[in-house]
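Next up is a structure, given as structure tokens.
This view holds just a subset of the chains, kept in their places.
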């Protein structure tokens, strides 16, 4: 059996990694770490684990963990994560990092978006080695990696729908817009007025618009790879009154205005043929977060707006599963040479 | 006192017109019509009116109504509405029509979007006379009208944010995208799987995308007027799990890439100076449906995404008030020469 540790186990993504690992046939969870709650039982923080995973939360000690765990998931905040991840990797632990610390290839980009006061990347050498953790795009590289930077939630949704179209030259790299809608769990467990029930129980609003959200460069990086050229896009996240789920709508310009809708449809179907976690919908259905909730699946669909000359690439994921914990486990499966779908076979919980 | 009748009083927009009229200082509601529920008391259909408006629902009889009412609101489905509205107008009743029947200036457009099997407009002559009921854009014309076609919910949100920018030439008329999110009350009171609580309690999805929604030509018509040229745009409506509210995000291309954000901000502020129902937010705040719920106000904001070369024009309204019943009463006030804000002074209900 493979021994796993989860760092940042008192947050929502940590809990979701644990929920999946408890059902994983090849994994035993040996350590759950959360500095601020150290000493408490996991089930005191998350009652759903009572009698199922009765570990005590502990402080993160990379050296000690290295002796006890084969693989670690970091659900820590960026910055904190990089330092501990670096220590774990050096000590020989395979790591899947769910923070943003190792996602951007370019240290200058990292400093620009995540720095502050001349802040530099805590482990630039390791950054060069880390693999971007979106298996549908980088499966081979993930297989051999020591460190995987599991893709962000909004990027996963946006990239899965748009990248195949860019890669095949069906849409232009300029002027892409991603308008995304997220459930509130994406904001985490730390309380704030912005996540206060009474404020958002009947509210929808955009936030960090016009280049203000840190997932922007991550989407640009991966879509740029697909396009074969650098690109800049407009990304608009919205908060909507539900707990889980992201719906992303990407808008792009057709490269060839004469191309029929079927060409875009065929591109997605070709790109995802045989993919266990991407469900390409036909022209008769549209993605719905309710149909992927709790599962590691993404629904993707493409539509041609021939009247107005636009292509729409729409996708739905569960932000905590395919957008975080499920994807991280999928990456771990690849890293460890397990079946890619191990522990991830659950059908979405609908209704 | 002015006597008002409401046609289609058993639906949500009808009920909302009545809620507002009950608090209107110059209006007495004399008739509530709903063919299918005729004979029942209004309070049996909508319990909130018990003891406040204990009228009996009746069948629509235009000739009889003309003798009893000075003004009528039609909340009937399109097609049905036009026929009855025409009879009422001919009989001398001022009418505010909340259906789509008199919104599109072009009968061919009407036939293309609302027809079916060679269906033609039921009252083309009256169509030429009807005024589009968005007071912030057509106040003077509404004042003298016999028939006002109260603007649709999505169009109201989209037009208020984008029209001033087009009118001033700040953004291009080509390639506009409107991505809008609506609460479920916009789908009305008729039951369907698409409005079934368990299906959408934790769901977000797009629908009628890529030129499939009938509000598309309405938005195009009014933005085309503002631009001074015909235009086609992409409109994507989404359904989100809340009852009331629309958030609309319009994406456009700056006419002059060098223009600073302040120029767009100034345009909105100039356009809406003194408007009682449009709240132009500054660069430090973004629209939120929770802050306009139950009120006739629209929040609008504009942002420049200088990195990607886009302008975002964002707005929030209550779809049943500024997007329907409140706007209709605002139009009625103008038609009747009353204070434009009469009956519409309520502050939004937050939380």
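Per-chain numbering from 1; labels A and B assigned in written order.
Just so we're on the same page, a contact is a pair of C-beta atoms (placed from the backbone, for glycine too) under 8 Å apart; a residue touches a chain by one contact, two chains touch by 3 or more.
This one's a predicted model, so the numbers in the text were calculated from it and none came from an experiment.
Asker: Could you tell me how many identical protein chains the full complex contains, when just 2 are shown?
Answerer: Number of identical chains in the whole complex: 4.
Convention: only the chains that are shown with their structure count from here on.
Asker: What rotation angle superposes the Cα atoms of subunit A onto subunit B, in degrees to the nearest 5?
Answerer: 180
Asker: Could you work out how far the Cα centre of subunit A sits from that of subunit B, in whole Å?
Answerer: 38
Asker: State the interface residues of subunit A toward subunit B in the complex, per the touch definition above.
Answerer: Listed in rising order, the residues are 175, 177, 179, 181, 183, 198-207, 209-211, 216, 232-234, 236, 238, 240-245, 247, 249, 251, 253, 286-290, 293, 303-310, 312, 314, 316, 351.
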